[in-house]
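The excerpt is restricted to a subset of chains, each kept in its original location.
To keep things simple, chains are lettered A and B as they appear, and every chain counts its residues starting from 1.
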Amino acid sequence: MASNKKYETVFSLSRLADYIGAEISGDPECQISGISTIQNAKEGEITFLSNPCYKKHLKTTKASAVIISRAESCGYQSNYLICSDPYLAYAKISQLLYPLLLPNSDEIHETAVIADNVQISSPVKIGSGVTIEENTVIGERTAINAGAFIGKGVSIGEKVTIYPNVTILDGVVIGDDCIIHSGAVIGADGLGFARSKEGWQKIAQIGKVRIGSNVEIGANTTIDRGAIGDTVIADGVKLDNLIQIAHNVKIGRNTAIAASVGIAGSTEVGENCTIAGKVGIIGHLEICADCHITAMSLVTKSIKTPGVYSSSMPALPDKVWHKVVAKIRRLAKKT
Amino acid sequence: MASNKKYETVFSLSRLADYIGAEISGDPECQISGISTIQNAKEGEITFLSNPCYKKHLKTTKASAVIISRAESCGYQSNYLICSDPYLAYAKISQLLYPLLLPNSDEIHETAVIADNVQISSPVKIGSGVTIEENTVIGERTAINAGAFIGKGVSIGEKVTIYPNVTILDGVVIGDDCIIHSGAVIGADGLGFARSKEGWQKIAQIGKVRIGSNVEIGANTTIDRGAIGDTVIADGVKLDNLIQIAHNVKIGRNTAIAASVGIAGSTEVGENCTIAGKVGIIGHLEICADCHITAMSLVTKSIKTPGVYSSSMPALPDKVWHKVVAKIRRLAKKT
């Protein structure tokens, strides 16, 4: 929701340099009010050069300043900030210029339905049509936006942004500085059933979901509560959209997961992993820290060695691929 | 929501023939009030013969008329409409008999929460529990159904149907004649982070989502706003359910995408493509116009030649497949 400039923020180049610890070249009083790409930047905007492919645009960019590495800056004549990681510097400056707005005063909409014994810190925002059920605790500067549902006995920390139409079910625990995007469902029952002659018998799902601090959860992502014991998302984890986190999964610190990934029950993913889009990980596995799984791969065994893992098959022209499939099938017939 | 006949619409066969430009055989005054399959049609209903497999039912169908090609109609004695593409004719007649109901008069529910400076044309429907935030513009004959959230600075065209519990975030632009199904989230932040020693630094997502006219977006589909610059869905695009469109993706005119597809950041898909279910397309690619990608394929490189592309592996009995996997793995050991 950072799409529009919420209030006018203008910074001098020297202020930005201080903020990211960069060396300035050019006019330190140059005024910056926005960020854009190197091709589209206008006067008053800063841009960055991270991917060398775009270096050709340096000469023609209309940006008032460029974030750049020392090596790439060689020979460049305009205003710039030199830093070792221009992409990271861009991220930090984007936060300064387009801050996530947190509540500075109480804003509780009259249509919100809040149970009597809810404990809400101040300042806080509770949007229109929000429901908050009993025994829930909400930290200061947290915003619960329109149409969100917060169940019983939930604990939400400080400076958390919950976007419209999120569902947080009973007993979920969320740390500080989290962002939960629209349509996410946290704490639904996992798929827990025992087979019987008369069909599936439901297993009551009595665990919780515990989410750390600095966690971001994408739109329409689902995180199921534990069957017994909890589903745990550690500090700094970033989850994209439409991800399924099954019951009793544990995700380690600072692991980032792209869209449409599914992680089955009781699997534990270590710290600092990156999991590309559409990956599947079956249940009851342990994935060690510092693994990268490539897009649409299926992990069927625990991984004990950090590294890159893959089973994804790149698309080919259909006629070629048909031959491949035919050959592969013939393999099974050979001894 | 077209499930129930909203009002009684009855057309003579001659009226239907005029509407689709078909030649009549039989009684032009035959009255038609509904559509059904060739096996299940009752009196007063029209059916169609598109797939020759169903020709055997022609003799026994109770339909009052049949939409049929000239070739297939040979020898058939009842009422029929001859046209070159019976399936397309069926589509058009279905729209006539079961029209999507658009507002004809203002219907703004008392529980809707609408900011002061929202610009709403007339007639319009705003359902119960809808929230519309400031600086938003809504065109005439548009329906925003119950529980939908429309953020700040959003622009929605004419004759748009937004189903219940949709979320449209700040700054999203939607053209005319669009349909957005329940649970869709348009304009959430993309997964934009830069790595730092202290964990992931969020990159403010400051672009918008721009959606053309005649676009349909399926239930629980997510379309992220651009990081810098916009995510763009062109006119006539049809998206099914549970699709992920990442930041800065561009989808060309009249491209249709089936359910559970994921398209990663900054990829551009051309016009008139058809993408089958569960396909993944990685980021920063260009897919040219007129491509078809088969179900569950993974596109890892740009495609420059129109055609069919695939990497999908059809399921086999597990024992056979196990042998295939073992043989495939052994391949890697050979020189």
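Just so we're on the same page, contacts are C-beta pairs under 8 Å (C-beta built on N, C-alpha and C of every residue); 3 or more make two chains touch, one makes a residue touch a chain.
It should be emphasised that the depicted structure is a prediction, and the values quoted were computed from it without experimental measurement.
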Since every chain is the same sequence and 2 are placed, give me the total copy number for this complex. 3
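Operating definition for what follows: only the chains that are shown with their structure count from here on.
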Please compute the C-alpha centroid of chain A, do the same for chain B, then give the distance between them in whole Å. 27
Would you pull the chain A residues touching chain B in the complex into a rising list? 1-4, 34-37, 40, 85, 87-88, 90-92, 94-95, 97-100, 109, 111, 127-129, 145-147, 163-165, 179, 181-183, 214, 216, 218-220, 235-236, 238, 240-242, 253-254, 256, 258-260, 276-278, 295-296, 312-319, 321-322, 325, 328-329, 331-332, 334
Contacts from chain B onto chain A in the complex sit at residues 111, 113, 129, 131, 147, 149, 151-153, 165, 167, 169-171, 183, 185, 187-196, 199-208, 220, 222, 224-225, 228-229, 242, 244, 246, 260, 262, 264, 278, 280, 282, 293-294, 297-301, 305, 307-311, 313-314, 316, 320-321, 323-324, 327-328
